[in-house]
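Note that one protein chain of the assembly has been removed; the remaining protein chains are unaltered in position.
Let's look at chain A:
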Amino acid sequence: MGIWETFTDMVDAATPWSTAEAEAPAQEESKNEKADESKEEESSDDAEEEEEEDDEEEIVDPKETLEEECKNSKQCAPAKHHFDECVERVTKQEEDGGAKEDCVEEFFHLAHCATQCAAPKLWATLK
């Protein structure tokens, strides 16, 4: 709200012919008009709506793509190297019967690196 609105509001409040409404004024007439318009437009909109539905299916989470990029970046190369090595080792152990360790810690390091790298980029893309 700018300074001009402040003054106009004060003038509006002081003038005797002004009306203050606690609730939004009824807009039934305009709604009906809009409904009529939308009915008329419906036929032409059908084609567009189908296109929109296609768009909706294509929503890609920017967080996942950004973090995937970050995981493969140079910054997270050591963490990714350790994680991949651990996964390989543990899956081999599981095949031989019973894993003696898990890759949770390596996963944490990789996830920490990736999210930290992606955080500012993600906030730039989100609304």
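In this text, a contact is a pair of C-beta atoms (placed from the backbone, for glycine too) under 8 Å apart; a residue touches a chain by one contact, two chains touch by 3 or more; residues count from 1.
Going forward, contacts and distances are computed from a predicted model.
Peer 1: Which name from "E2 ubiquitin-conjugating enzyme", "quinol--cytochrome-c reductase", "Multifunctional methyltransferase subunit TRM112" or "non-specific serine/threonine protein kinase" does UniProt give the chain that's left off?
Peer 2: So the chain that does not appear here would be "quinol--cytochrome-c reductase", according to UniProt.
Peer 1: On chain A, where is the contact patch with the chain that was removed from view?
Peer 2: 22-24, 56-57, 59-64, 83, 86-87, 90-91, 93-94, 99, 101-108, 111-112, 115-116, 119-120, 122-123, 126-127
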